[in-house]
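The complex is shown incomplete by one protein chain, all other protein chains being positioned as in the whole.
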Amino acid sequence: MGFVFPLIATLTVLGAVGAMSFRKSIHAALSLVVALLGIAVTYLGLGAEFIALVQVLVYVGAVAILVVFVMQLTRSEGGQGEGMAVRPAALGVGTAGLVCGGLISCVVLLPDFRTPWPEKADVGLARLGEALTGDYVVALEGIGLLLTVAIIGAVLIALKRPNKEETPE
Amino acid sequence: MIEKLASLLVLVPVLPLLAAAAIAVTKRPHRQRASTLAIGAMGLSCLIAVSAFLAIAGAPEERLVRNFDWLHIGNTTIQLGWMLDPLSAAMAAMVSFVGLLIFIFSKGYMAHDENYTRFFGFLALFGAAMLGLVIANSLLLLFICWELVGLASYLLIGFWFHKPEAAAAAKKAFITTRVGDMGLLLGMVWLHAATGTLTFYTEGGEGCLQAGALDSLGAAGLTARLIAPATLIALLLFCGAAGKSGQVPLHVWLPDAMEGPTPVSALIHAATMVAAGVFLMARVFPLLEVGAAMHGESHSVVTPALTVITWVGAFTALFAAFIAVAQNDIKRILAYSTVSQLGYMFLGLGAGGVAVGMFHLLTHAFFKALLFLGAGSVIHGCHEEQDIRYMGGVRRWMPVTFATYAVGMMALSGVPLFFSGFWSKDEILHAAHGWPVSHIPFLMGSLGAVLTAFYMTRQVCYVFFGPQRSREGADHGKAAHPHESPRVMTMPLVILATFAVGLGIFGTPAWPWAQSFLEGEHAHLAFGHLFSGEVLAVMGTSLVCVAFGIGAGWWFYGRQPISSAARPDALEERFTPVFVALKNRLYVDELYEATVIRFNALAARFFDVVDRWILGGAVAVIGYLVVGFAWIGRFLEDHGVNAGFDLGCRGIRRGAGAGAALQDGRVHNYLRALGIGFATLLLLMTWGCH
Partner (left out) sequence: MAPLHQYLLLSALLFGIGLAGVLTRRNGLITLMGIELMLNAANLNFIAFWRHSPNPEAIEGVLLTMFAIGVAAAEVAVGLALVIAIYRRYRSVNLDEVDQLKG
């Protein structure tokens, strides 16, 4: 089993890199799906089966589909001239590298993260359900409300308002 | 009962004060309301004052004080308060009663004046201040009222301020009395420094007029090894009294004060305010007596302060009487007469003690108010004529005024037996006769009595006898006759005349009730006193004086009717230079003009030069220096500070431009900055923990 994690990790990273670097938007979106699936598998490996399921449902199922739809709507297939000039791009990659390097140095240099495995814990779905409808019911309701509001807001923002349809050409 | 009245006594000044406040906010057309308020308040005050007087008349040894804390300054507490004792009760009753009559008289006298409302407001203010003055149990409260009285006097003298003379007279009165008040203030401060209190009497005996304070004052060492501090304090207080009561050399304001409306002259400048000086001396009499040496069987006390007071009083009495002889203005004669009588009061006070001076004060208040109101009535009847040369024969048209005026004149002259002035003046002469220091004041007083009788006779002859000599009288028959005044004016005259006569029986040597009352003792009837040799001798002297004065007056002015105003005065024909000098008031005003005022003007000019050339030059030099420095400063500023500042500003602006360039609206740039910041934080954290 020792090779599974490096394999999945490599796939995920490659997918992410592809998602961020493909010229064509649709390729990028598909590549993102690969990365998200990879993360879901990692969750499985970590023993969080429910979260893995949610990840697949929400991200792979909903978000990726949405992105593709929006892509179609805005006809932004990308293409020539889509990328940045060299200098800003280099700046961006540099900044990201800096942040990434910082994080990695954190992980590598700090000793606390080399802890051994604890006993295998089994988080049953029933326990999660009890927690969500018990102690965390308010948070759950809050998330529900947030999603509702977000959807209504999204509809309102995306709504076509004829009288304000003035585009600065 | 008496306790309650003592507590109520505070209402005596407060009621007129409230009336004054109410009148102050009364509109000018509401004349009736104003006079009713003033008269009503004064009437109530009078009621309370008289009941208090009657209550204490049965117990003259009482002294009820009501003190309250007014201010706390550090450890010092300043008390104010009022008291009921024979002196304050008698004064309060007199002032409120005479005041009430004068208020009523004013209702008629001022009936046609435009500023009737204002007049009554001022009158009420004056009444309040004067009554506060007489019941005050603290030199501080007395001083406050004293100044308020001065203010009211100023306002009332200058009531017809559109007349330049009235405005000038008001200023003169205010400034001249201020000279005296300076002394009073200094004396007050010194007294406070010496005794630590200004309250006259307290129940615990800590007042400045009570034994403890007086003993410590008497025991104090001599000031500058010459004079006892008590004497100096007393003399300083006397300065204030002399200013207020028109004693030489501060008398000059009082005759000029006659520019005010006549009721004001009667109320303020005859009956009450000018007597405040005498009252003050009577009030602080224990202070004057400090260090007194008793002289033989005579009960008069002699101290340096009292000696000074006696001499000043005697001199003023004679001096003013002389001037009065040669005056032609009816009110001016009375004014000099007032000055003279005030001199008598001080003479009596200095030589014979509180009772002698105060008794004359009380009787004088009534008959002098009567005379002034009578004069007012005459002036009113003669169509605002004030020069006695243009009156004449008024007797025929104004019988009531004539009768009452005659009573007043005889009381003032001291016609024997039936008139109060006789008894009170006799008392003074008696005291002066017994004064152990010198007999000269007695002689001066007697001569003054002759002159008093003389000038009053002269005045009456001029005003009431002979033919009418009005200014228009040259054309016969055309002149309007004088007319009798309305009843609202004559009634007060009659009442005052009654008192001018009747008051005398309270102060005869046989039954010296008033004197005993004022000294806090019970009186005893003793006819024997009346016939003791000394008393008879003094009475005889004054009788001779009065007879001689009236006789001489009649000889000069009454024998032949004064036919025309143009005719020179009978005395002027015989003693021209003296008469002219007297007519010009012995040139005191001119003397002041030539000395004090010229000195003042010279000093002013000198200081003007000093100010203009020396101080002004210094200021100008400093100014140029400052300008020079400012110029240098500006140069430095322009080329140093400002340049640096500009440089800094430019730098800041450039920096701000760079900062603004960061805010270019590009999300990427923001995010980039965010990322760099985050990375920095991470690195810091890592290395920090490591």
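When the chains are written out, they are named A and B in that same order, and each has its own residue count from 1.
Note that a residue touches a chain if its C-beta (ideal position, glycine included) is under 8 Å from a C-beta of that chain, and two chains touch if they have at least 3 such contacts.
These numbers come from a predicted model, not from an experiment.
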Options B:1, B:73 or B:667, residue touching the unrepresented chain: B:667
Contact footprint on subunit B, counting only the chain that is left out: 663-668, 671-672, 675
Residues in subunit A touching the chain absent from view: 1, 5-6, 9, 12-13, 16-17, 19-21, 25, 28-29, 32, 35-36, 39, 42-43, 45-48, 50-51, 54-55, 58-59, 62-63, 66-67, 70-71, 73-74, 76, 78, 82-84, 88-89, 91-93, 95-97, 99-101, 103-104, 106-108, 113-119, 121, 123, 127-128, 131-132, 136, 139, 143, 146-147, 149-151, 153-158, 160, 165, 167-169
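Just so we're on the same page, only the chains that are shown with their structure count from here on.
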Residue numbers on subunit A that touch subunit B, as the complex places them: 88, 91-92, 95-96, 98-99, 101-103, 105-106, 109-110
Contact set on subunit B toward subunit A in their complex: 668, 672, 675-676, 678-679, 682-683, 685-686, 689-690
